[in-house]
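For this depiction, one protein chain was excluded, whereas all remaining protein chains were kept in their positions.
On to subunit A.
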Amino acid sequence: MREVVTVQLGDFANFTGSHYWNLLDASAEYCHTHGPQQENVQSHVFHQEKLTEQGQSSWAPRLLAIAARDSFAGSSLIGSAAYAENGLRSEAVSWAWDGQMELHETDLIARSEYNELLETEDAEPDSPALGNAIQGPLERAAKDLDVPGAVTMWTDFIEVLLPTKAVFTLPDIWHGSTSFGGFTQGMGILTLGDREEILDRARLLGEACDSPQGLQMLVDDMSGFGGLAANILPDLKDAIGIQTVLTFALRATRDAPARSTQQGTAQAQWQLNEALSMACLSSETSLFTPMASPAHPSNQLGLQWDPDRHYHTSALCAAALDNMTFPLRAGSPRSTGSLTMAEVVQLLAIRPSANLATMSGRMPAPIIPPPTAESQQDTDFRTPMPQCQPLQPPCMAQWTPGLQASQHTMLSESLTVRGAACNGTSASRSMTEEYLQQVYMTEGLRCRRHTCVSALGMQLPLPFPAVFRNISAPQMHAAAGALSIHQGLQQGSAALNKPRSCSMLSRWAASQSFGPYVDGILTRFQEAHANSLGQTIIRNWECDEDIIAAVKERLQDMIDSFN
């Protein structure tokens, strides 16, 4: 029950997805070894259990990923056995043809070393000797992924095996060469056959669900994939059998115009895309949350990452995503920490035409001061910042670019904290909840609120970028602090300089103050549309007047709704 189907569209979305599924996998792995009572999570929400004929069970994500051609290595996804089965074998080829053949082969996209080693480990999962032997090389390979240029594809670091049908390749879009940067370029890209194929796969995903609660969509909205998403969403909902959709519009920091050297065109394209995406996608989904890794450098977090590398920025987005959607898979349906997707939407989407949300957070989560501390004001939060409200900016980083729920206009929020630490050890649920109550009182905000607390932090998979380099020793210990009380858990690998788990806090909020944000988007759209550069771009993207008019109308609706 309460299953969630995930759809990923676009390269950055797929990068984020890979990290996301790795995180979920690490969490499941932890519960598997330490007993499910450690963290009361429902695996079947995002995953489907499959039983082989031999009675072995495996968990596959309920996923449909749409990717451009040549953007991934096929064997990494399905495993080399399944890959070989569909490889060139003479008996298979001669099955249907005995005449002459001409072979045209492109260079095969190689698997990363990490994947190769992973497969070796998986080959004999119960052999401890092999497990130990492979651990060292595996860790080194994971560390090597952090070298600039090592990771080029979203399959280079994925630990999860996906069924063949989980990935759909767009036949006409070649990764890196076909121009697909315009939102509307994706709207008419599918042939009838392709469309049917995608919808059929979605239907099968829906059929496997007993009672699906909704769809979560990760999309590269500032590109043709956004248009594709908008175009296919109504039919997708129908095929799966749900009405609720959470859209996470992922923006890679590398592609944002501030960093681009071609100021003029890139700027105009961004402005046009932003408006098209906001208008077309928000009207089809229940809740629209734009996401990008926080502005860099971000002293609030004390983390260190490279904003030009998808491997890093998508990891941060994935961590945020995992935290935000944690209530969807937490506990039993009756427990206080959990939420259904419908409840999330009801909480955060103010109106159908005012369905934006923002996300701010801290990774690792702020350290809870000991409850007996008398001078709260002097408590050092281990950051170089002067005392600030611990759960408000500037102590918290913004994961939604440009969109901030200011303190006084916040209407509702979903706050999730996992693995918060106190005094170097992990804080209990009640302690964390008490601390939050205090913070809420200090903030004095009157808004609808949902709180979800888990004593267990976010388990980090091996191929997670080493972003914790900058954290001072006490913080590091605190982040890893949750571990020491649990028996038998390995300390984070010294070789990787990163903890095995990390605490995290996120605030997913809706606010009345989004009006000016949407207004800005509309203004910039009208500017871009008015000048000749914008006109040229729009012509190239084959974006007709109807769409422009619809965009303006929808954005105006949204502005009015927020005011």
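Rule of thumb we're sticking to: contacts are C-beta pairs under 8 Å (C-beta built on N, C-alpha and C of every residue); 3 or more make two chains touch, one makes a residue touch a chain; residues count from 1.
We adopt the following convention: contacts and distances are computed from a predicted model.
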Task: Choices "T-complex protein 1 subunit zeta", "Mitochondrial ribosomal protein S35", "Transcription initiation factor TFIID subunit 8" or "Auxin-responsive protein" - which one is the UniProt name of the chain not shown - done: "T-complex protein 1 subunit zeta"
Open item on the list: One chain isn't shown here. Among A:99, A:128 or A:444, which residue touches it?
Closed with: A:99
Open item on the list: Can you say which of A:1, A:133 or A:549 touches the chain missing from this structure?
Closed with: A:1
Task: Identified contact with the non-displayed chain, of A:29, A:122 or A:200 - done: A:200
TODO: With the missing chain put back, which residues of subunit A would touch it? List them for me.
DONE: 1, 50-53, 69-75, 83, 85-89, 91-93, 95-109, 164, 169, 171-172, 174, 177-178, 200, 203-204, 206-207, 209-212, 241, 340, 342-343, 346
